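Every protein chain except one is present and positioned as in the full complex.
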Amino acid sequence: MLDVEKIRADFPILSVEAYPGVPLVYLDSAASSQKPEVVLAAMDAYYRQINANVHRGIHRLSEDATNAYEAARLKIARFINAPDESQIIYVRNATEGFNLVAYSWGRQNIQAGDEILLTEMEHHANLVPWQMLAEEKGAVVRYIPFLADGTLDLSRLDGLLTERTKLFSFTAVSNVFGTINPVRQLVDAGHAVGAVVMVDAAQAVPHTAVDVQAWDCDFMTFSGHKMCGPTGIGILYGKRRLLESMPPFMGGGDMIRRVTLEGSTWNDLPWKFEAGTPSIAEGIGLGTAVDYLAGIGMDNIHAHEQFITHYALEALSEIKGITLYGPPASQRAGVATFTIQGIHPHDISEVVDKDGIAIRAGHHCAMPLHLRLNVSATARASFYLHTTTQEIDKLVASLNRTRKLFRL
Amino acid sequence: MLDVEKIRADFPILSVEAYPGVPLVYLDSAASSQKPEVVLAAMDAYYRQINANVHRGIHRLSEDATNAYEAARLKIARFINAPDESQIIYVRNATEGFNLVAYSWGRQNIQAGDEILLTEMEHHANLVPWQMLAEEKGAVVRYIPFLADGTLDLSRLDGLLTERTKLFSFTAVSNVFGTINPVRQLVDAGHAVGAVVMVDAAQAVPHTAVDVQAWDCDFMTFSGHKMCGPTGIGILYGKRRLLESMPPFMGGGDMIRRVTLEGSTWNDLPWKFEAGTPSIAEGIGLGTAVDYLAGIGMDNIHAHEQFITHYALEALSEIKGITLYGPPASQRAGVATFTIQGIHPHDISEVVDKDGIAIRAGHHCAMPLHLRLNVSATARASFYLHTTTQEIDKLVASLNRTRKLFRL
Amino acid sequence: MDIYREQIIDLHEHPLNFGELETADFCHEDDNPLCGDIIRIAINLDDSGRVYQVGWTGSGCAISQAAASLLTETIKGMSLTDIQTFPPERLLDLIGVPLSQARRKCALLPLKVLQAGVSGAVSTDE
Partner (left out) sequence: MDIYREQIIDLHEHPLNFGELETADFCHEDDNPLCGDIIRIAINLDDSGRVYQVGWTGSGCAISQAAASLLTETIKGMSLTDIQTFPPERLLDLIGVPLSQARRKCALLPLKVLQAGVSGAVSTDE
């Protein structure tokens, strides 16, 4: 198990007070994680010692910057067991990962009448780009529904995956239910009908060991800011054959081989997809985050989150009037989403915030999921490697106080 | 005038040694600028004290993060005199600014046979996106040539701007020649034929006071990393009427108003164009950079660079076998691009680097410009508010030593 | 715990002017999709064109609900012009707790609905 106190000391913000005298209890890691000292130090060192534009310079700073930036890419490739670092494309966030595939692969491969299969538990990032693509091309978007326990209704898979399905994209882990989906099984089902399969790993890579080759997915994307890395950086992974066949997404410097007034030719992977000055400090920061997580061990992190999630679901279920959404702890990641009868989630979040507790309230960028649940908003507490049972106890106590405040 | 020694103390990297015993002489600001302490401190403080996802949270960190991120937008709006901060769209870099307009405005407005007018001195960022758009739509790209002194051949303007010209995009300042183009005159000429006019301000905003309302341009873009800000952030400015009429670029969280399984509606400006978790620390860093630059005064910075550029062109012109490209110092920004007979620019850059001097060699992402000059590469020294005459002297001495090394 | 004033909790338990009107001179509904709050306000005017009856329905957080109660109570007797020029700050003052930017949207939803309703009624009249 983790030495959680030692880990907490790695995160400067965890010793900050939310309000004077009120320590911060950060239970919003699923929205964005906090950053350990090493990651901040790596970015700071970059700016103080080797900051320069990459790839194009012969001077020392530019070489050092290029080496650090590309070394980070290699670390990230290893972290998700990508066959080669040229398949690791730096993007801003998971959202850009989806948009890159929708614009580049999608506009080349999706035609009128083709089907795109998603699920009803997707984040907007894995809904809107495909809806936009489908609208442009006259394609059809279909959705796998979920069951009352927040798991996918796999009995519908056979009917929904057909030879018309050109793309199948789904989340590895739901950001609302925490549901851990059977990725390999879904990838295989997609491949069986000839679909290209993309996995939303935004809530998976930060929390469990991910192996893209074991998943066998064609594309996969995630965000750095949810995994101890900085904002402004994310990763798109793709199979080489697909990435090579795709036209570029954005045009500009670095992504070209040659530009003339008549036209241009493209650079090799991964740079073909990285136009303009990249997010250099951010790439380096993410590389350091990956080192940090790997040093602790993704299996250890997962085990700790399992433990916390069990504890939290148990404790929360004692609260009167609470509804908990999603599967049992053993089938989910470190997320506990709930409503309390008679108190709007916004009010819950606002009241517990005054106890220093950061949870999220709203639709969590999953409006269709909430429409299906027939609630306009839920409250969500989410956990990470630094979460303690004491923090869960504080949340429960604060929620009980909130009920009292609302005279329930 | 500037107190350059005081300014130099603001930049931690300027006291770093390039090699043991060899101080760094950074003459590559046009590629990417160095960052003052205040900018690094602002980002560090963000991560240590208020890091959280923005816009969607009710807890204290999220509110503080949102306020800081949006306050930065307002500062940037004021810095370029935008009418309203909702017209300031955060992008990754200037390159993404062009691509956003090409994809969103361009695909909606450019048709077969339409013309896009650029210039032969453009950076790839202002070439490739339009070539890709033109190829998709069957439109035609035309180019204003430049004269021997590196200024635009304005006598060609009348013939090239016609009622077929739907878009006119040009750089305010050439990153190779340093040429300061007559922006307002060009904008007016474009508007006179009904074209939408976009300005590449990547080399302008860092170095001179820019007023988008005085320019009257329809779109304008620049990068944070060239103006004392972090990597991973840039700005697209647009006129409200245009931005409102445009479809979104990327789809995902934050840019939507409502998402259903059937389709989505879009958020207000500027968020309609900002999909997913944004570059929060980077936006805050850029806001601080703008404060820093405004505190020193853009007119003071420009005057200092004028002084340095005069000095540099004078000193460099003494070197035997040198060819200097571009207009006289009074008509250009702080850039000196040159070749030396008998030594390849890569060799020049590599040799002076060992004297601690960072200059750039290559095509500077302006291949068509170099094709027209009929050279495959040039060397470029570029200046900023911290550049001193002593640094120019060192460059000149090192270039003379380079000639000796090459037995010239 | 004084995050929410007693009054806001009171209004949450016992909203003012809550309910449909049998008939209404005009009514309007809108929502705040980002948080899911939804408000519908119905108005009856007297012969001098002033509000004499108002009812609201909807669901949402305590802030938007309290705002609906307070606003509907305050506008009784007002003319449509009074409503159209009703300053948002006045509603925020009525609520009387400090609100973040995000929650401000909740607080102002009822006013947005009301003013949109009035605009609709006025322009239909013309």
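Going in written order, the chains are labelled A, B and C, and every chain counts its residues from 1.
Going forward, a residue touches a chain if its C-beta (ideal position, glycine included) is under 8 Å from a C-beta of that chain, and two chains touch if they have at least 3 such contacts.
Note that this is a predicted model, so its numbers are computed, not measured.
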item	value
Chains shown that the absent chain touches, full complex	A, B
Omitted-chain contact residue, chosen from B:K35, B:H59, B:K272 or B:H370	B:H370
Absent-chain contact - pick from A:I7, A:A30, A:M43 or A:I58	A:I58
Touching residues on chain A - with respect to the absent chain	55-58, 63, 66-67, 70, 257-258
On chain B, residues whose C-beta touches the chain left out of the figure	343-347, 350-351, 354, 362-363, 367, 370, 375-377, 401, 405-407
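In this text, only the chains that are shown with their structure count from here on.
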item	value
Chain A and chain C, separation of their C-alpha mean positions in angstrom	39
Centroid distance [mean C-alpha coordinates] between chain B and chain A, Å	31
Where chain A touches two or more other chains at once, by residue number	346, 350, 362, 367
Interface hub residues of chain C, defined as touching at least two other chains	33-34, 103
